[in-house]
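Data block below; observations after.
On to chain A.
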Amino acid sequence: ADGGSMNIIAFPEPPTLFIGLDQNGSTQTVAGKIYESLLTFDFDFNPQPGLATSWEMSEDGLVYTFNLVQNATWHDGTPFTAHDVVFTCRDFLMEVHPRARVIFGNCETIEALDDHTVRFTLKQPFGPFLMGFEMSTAPMIPAHLYEGTDYRTNPNNDTPVGTGPFKLAEWSRGQFIRLERNPDYHGEGQPHLEELVFPILPDAGARAVALEQGQVQQSQFFDIELFDVPRLAELPHLDLISRGYEFYAPVARIEFNNRVAPFDDVRFRKAVNYALDRQLFADAIFFGLGVPATGPISKRTRFYSDDVTTYDYNLEQAEALLDEMGLTPDGDGVRTTVSFLRLPWGETWARFAEMVQQQLGQIGIRVEIEPSDPASWTQRYANWDFQMTSNYPYQFGDPALGVARFFISSNIRQGVAYSNCTGYSNPQVDALFEKSAHGVTDEERQAAYTEVQQILTDEVPMAWLVEVDFPTLLDTRYEDVIVSAIGTNETYRKAKLAAE
Partner candidate 1 sequence: MSAPLLSIEGLTVALPGGGERAHAVRDVSLTLARGEVLCIVGESGSGKSITASAVMNLLPSDQLRITSGRVRYEGEDLLTLSERRMRRLRGDRISMIFQEPMTSLNPVATIGVQIEQVLEAHGVPARERAGRVQELVRAVGLPDPESIVKRYPFRLSGGQRQRVMIAMALAMEPDILIADEPTTALDVTTQAQILGLIRDLQRDRGMGVLFITHDFGVVADIADRVAVMQNGEVVETGPIERVLGAPEHPYTKKLIGAVPRFRETQADESRDAPILSVRGLTKIYRSGGLVRGVREVRAVDGVSFDIRRGETLGLVGESGSGKSTIGQCLLRIASVDAGEVRFDGQDIAHATGRALFDYRTRAQMVFQDPFASLNPRHTIGRSILAGPLAHKVPRPEAERRMARLLERVGLDAGAATRYPHEFSGGQRQRIGIARALAVEPDLLVADEAVSALDVSVQAQVLELLREIRDEFDLAMLFITHDLRVASNICDRVVVLHRGKIVEQGPVTEVFSRPAHAYTQELLGAVPGRSWHGDPQQGATPTHPIPVQQGATT
Partner candidate 2 sequence: MTRLVLSVLLRLAKAVGVVLAIVLLNFVLIRLAPGDPASVMAGQAGAADEQFMAQLRAQFGLDKPLPAQAWSYVSGVLQGDLGFSYRQGMPVSELILDRLPATLLLTGTAFAIALIGGVLMGMVAGLNAGRALDFIVSVVSLLFYATPLFWVGLMSILLFSVYLDWLPAFGMTQVGARFTGWEYVVDVARHLVLPATTLGLFYMAVYARMTRASILEVRDMDYVRTARAMGLPRRRMVRSHILRNALLPIITLAGIQAGQLVGGAILTETVFGWPGIGRLAFDALLQRDYQVLLGVFFVTSIMVVVFNMITDLLYRLVDPRIGAAA
């Protein structure tokens, strides 16, 4: 049935709703309803129409042509045209969006063939090119408002203008954001819901209570502390949905700073890998919302291979490796002391750090936890000022986008977070990532990725522990809500209240 509203948790409060400049998690969730991109992807990463109705790739993988919807307009009434696409991908994103630069930097030309046709010509084939048309990577920006302006100080940043099914109605800072239905939306009979309200709930306990008492109808990502999820999932009015995160599919891992002793010794890294009980992490830290990981690429995404070196929980082997290194226990049973830079994103990661501390303690590695807040964590991480830290970056639907960046030596860039901060460097790995990125067929790409996974799991610059399943808790009365690989960041053009 049409009509009705839906309350969705927003946490933390988005700094802005102008998705072009900010891709925070909660910004995506809210702004994803306001802005659209050309494509979206089903759970198996098949492209689905967005602002593009159809598209085709040339045989050689060098030319992509998109046909755009005819009747789309911006929220201010201006028609959406191919020029907007060209402006967005050629000018805007290249200027401000680090992830988009990786994609559209491959383009030789981007041109509008007519008002509703756009052609991208690449310098060389780029396997994950279509993935770049996902909403957070390439949100369409209104050229008529931004062209020729200073994007970061453009006054329109405060009043988002997109093409999406919902528009901003009211933002009461610190309290809630309210979106209302866009009556001129291009989708036939869409959207169904009258409004979406995003209450800002900074406290995890409050979020759980709100969900439980039916004051909000949806939570996503780590909004709800994981141990609370099973309990809430039991409630009759809530469903637990774990689909819809395929595009992100993070692997929770420990990154070692491969430059510093003892982490520069592969035996030590292996010892740590053996000493961590992955199943226990999945159960105790992630409360079953995840499975033990085997390597850098998640099964949930593409190009995973299970033909890799695995590290089952094995303390003897771990200790043997340490003995071999000559790290023998002192009087207190301590072989060496290392520090662990704690990830500042909530209690889960605090427990994670405590668990690492306790488990490595069993083989005589004393772990000092270094607390941090978001700013200092990013600063220290980016500047390689750590020994170990945890992390769970998104994979963005393709290893070339979400995985390679952490391992290729050309991406060792001090001062840049989420680059190759571990300092791992292997020419063979560099070559394989290069090859697979520019592969045209999935088969040739898979072959290269399998080999990369084998090498990485053997040299373990990191310890991959758990493939995390984000939980979406959704009120059972709603349907067609989670329909794509970006799940809750989708437009919700199809979402509706089930007929009674």
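Keep in mind how these were chosen: all candidates are chains of the complex that A comes from, given by their letters.
We adopt the following convention: a contact is a pair of C-beta atoms (placed from the backbone, for glycine too) under 8 Å apart; a residue touches a chain by one contact, two chains touch by 3 or more; residues count from 1.
Here the structure is a predicted model, which is why all the values come from computation and not from measurement.
Visitor: Number, please: which of 1 or 2 touches chain A in the complex?
Guide: 2
Visitor: Please output the residues of chain A touching candidate 2 within their complex, sorted ascending.
Guide: My answer: residues 5, 7, 12-13, 15-16, 22-25, 95-99, 101, 152-153, 157-158, 172-176, 197, 199-203, 205-206, 209-210, 215-216, 344, 373-382, 393-394, 413, 415-419.
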